[in-house]
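Shown below is the structure under consideration.
Every protein chain except one is present and positioned as in the full complex.
A and B label the chains in the order they appear, each numbered from 1.
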Amino acid sequence: MDDRNILEIRGLRSYFFTEKGTVPAVDGVDIDVPKGSIVGLVGESGCGKSMTVRSIMGLVKYPGRVVEGSMCFDGRELSGLRENELRKICGDDISMIFQEPMTSLNPVMKVGKQVREALMIHDRSISRAEADKKVMEIFEKVGIPEPEKRLECYPHQLSGGLRQRVMIAMAMICRPKLLIADEPTTALDVTIEAQILRLMKELRDETGMSVLLITHNLGVVAEICDYVYVMYAGRIVEQAETFELFDHTAHPYTRGLLDSIPRIGGSAERLHTIPGVVPNLLHLPKGCAFCNRCGYAEEACHKAGGELMEIRPGHKVRCIKPLETEVKA
Amino acid sequence: MKYFLKRVIGTIPVLLGVVLLIFIMLRIIPGSPVLVMLGEHYDQETIERLTELMGLDQPLLVQFFDYVKGALMGDLGVSYRYQRPVADMIMDALPYTVKLAVMAALFAWVMGLVSGIIAAVNNNNFIDRLFMGVSLLGVSMPIFMTSLVLQYIFSFKLGILPMTEDGSMVSMILPAIALGWNSAGSVARMTRSSLIEVMQADYIDTAKAKGLLRGAVIMKHALRNSLLPVVTMMALQLSSMLSGAVITESVFAIPGIGRLATEAISNRDMPVLQGTVLFTTVIVIAGNLLADMLYSVLDPRIRKGE
Partner (left out) sequence: MSSDILKNDIRPDDELSLQIGERDGIRDKLKRMCRQNPLAAVSAIVILIFILMAIFAPIIAPYGETEPDLLNRLQDPSLTHLLGTDELGRDLFSRMLYGSRLSITIGILPSLISLIIGVIAGLVAGYFGGWIDYVIMRIADVMLSVPSLLLAMVVMYTLGTSTINLFVALTMTGWSSVARVVRSHTLSIKESEYVEAARSIGVSKWKIMFRHIFPNCIPSLIVLFTLNVPSAILSESSLSFLGIGIKVPFASWGLIVNQGRQFLFTQPWLCLAPCVAIMIIVLAFNFLGDGLRDVLDPYMQR
């Protein structure tokens, strides 16, 4: 393992075993998260991004299961760990924020206690009063106004934005080395989204942690990510540094995603959409998984999919006919 | 508190409805109750005198309000058969039924919750199936069957527990188990399915991601949430438990309220039947209120009254 990386995923496969067949939701994914950087994992709903991070945390739900692959965190292999050993790392060195702040907090427990719990699990010597003080500090840090009052609130008494801040506080309180954020802003208003993203970036700058950010929104990626992975139908189809990806988009799918971001001052043309939907993973096309939706597909694309190839330094793409053109203004 | 007050007031129309329903149903019988009382020997004058005395010559509506007025003051009429105030008869029978129901409920809830939780955490393996099979058996056995089987085994074959009620606590054990067996099955099934559903919730993932171990996830986060529907169901169980008490009291010869009701039917003793049905219904409604209160303690979302 490269010790500049906090997390290295190699050949991860997580499948759903359903009655209708095996669904390869994550099918051979390699991801590196360098220390201190924010890495984006982008794709449409159902492409396997959530499953990827759930595999790291040991949260894959039945009938899903991690089939194979290595997940190396800070020099430790996670994939073979027993549940109890994994739980010692979870919440302490790796923590996670979920998509739905509405349902991700226990409705019958005060939020202060929920955050405090995260701290006290991993530091058994800490007293309740000390823990409460720390919770208050972290509440303040993540921008929760009147922290001492909020401690005593139940989740339903807080707004969505505040709840997500509580989630972030809970994730941050043990000063993790890696924060996994699974679409943390999807359920929030745009203004709140910007605040939350800024907060995450600030926390990264302050603590030097790494962030693995899952999103379907390339706009979010452009805003805060250093490096991007684009995922499609269970596989990485393109990966590059953020600027490189935006400037030299090589995969038609990434291009489609970029074109479908509405831009102020853009031409009055119709907004681009990618035709079709994510393919049924039970019946993937024989060749490239994207070929049926791809405007550039040729006969060869239907026969065989490409491998991930490096086309420029640090820029890999899985396409036998990558786009070379500059993004049109 | 305001929420609770609202709930209490909300039960008033239901209570009035129950009184009205029972009242009307017991009074549309052909034939005057006076005739039932007098039996074979009567003359016209006595009938008229008694009818007037009992207020049966009044319009039904007047009779109804008189009854409600009386009931509010604890007067449920006088038994045709025994010439005793129904309220007194109920008060005499009440301790037996309360003892029976409390013991049965304790048995049902403890057994039901424990086996429900055990089944849920052993999801789908042998232990789960065993517990759920027994629970379903519990739900499917008629109460009189449980009673008879228990009587046959423990009183007749083994001779370790009394056959019928004799005033001791020990003699209540068999009836309480017979009565609670059924509810224990329902509570266990509900607890299991509720706990399994809650374990799928997002906040359970959060708790795991925090680093809580599985046991702690269940005890600290899942259990309380999964108890919410179980509490409601327990209150509903009160109603079926009181139905069941009628049968266990009959099998084990317990002079409780259910027994009063069955006897009232064979004696054609309308005021007693009316009184016992009303009384048990009030208990059921009160039980539901209590469950609501408990629910609001367990679930802060309701406590605030939204």
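FYI, a residue touches a chain if its C-beta (ideal position, glycine included) is under 8 Å from a C-beta of that chain, and two chains touch if they have at least 3 such contacts.
Fair warning: this is a prediction, and the values are worked out from it, not measured in the lab.
A.B. asks: In the full complex, which of B:90, B:117, B:179 or B:233 touches the chain missing from this view?
C.D. replies: Residue touching the absent chain, from the options given: B:233.
A.B. asks: Using the touch definition from the top, which of B:91, B:106, B:137 or B:160 touches the missing chain?
C.D. replies: Here the residue in touch with the unshown chain is B:137.
A.B. asks: Consider the whole complex, including the chain that is not shown, and state which of A:18, A:159 or A:260 touches that chain.
C.D. replies: That would be A:18, which touches the missing chain.
A.B. asks: Take the complete complex as the reference. Which residues in subunit B touch the chain that isn't displayed?
C.D. replies: With respect to the unshown chain, the touching residues of subunit B are 13-14, 17-18, 21-22, 25-26, 28-29, 120-121, 123-124, 136-137, 139-145, 148-149, 151-152, 156, 189-190, 193, 196-197, 199-200, 208, 214, 229, 233, 239-240, 242-244, 246-247, 250, 261-262, 264-266, 268, 270, 273, 276-277, 280-281, 284-285, 288.
What we mean here is this: only the chains that are shown with their structure count from here on.
A.B. asks: Residue numbers of subunit A touching subunit B in their complex, please.
C.D. replies: Residue list for subunit A touching subunit B: 57-59, 61, 83-84, 87-92, 95-96, 98, 100, 103-109, 114, 117-118, 121-122, 154, 156-157, 167, 170.
A.B. asks: Can you list the subunit B residues touching subunit A in their complex?
C.D. replies: Those in contact with subunit A are residues 200-203, 205-214, 216, 220-221, 224-225, 298-301, 304.
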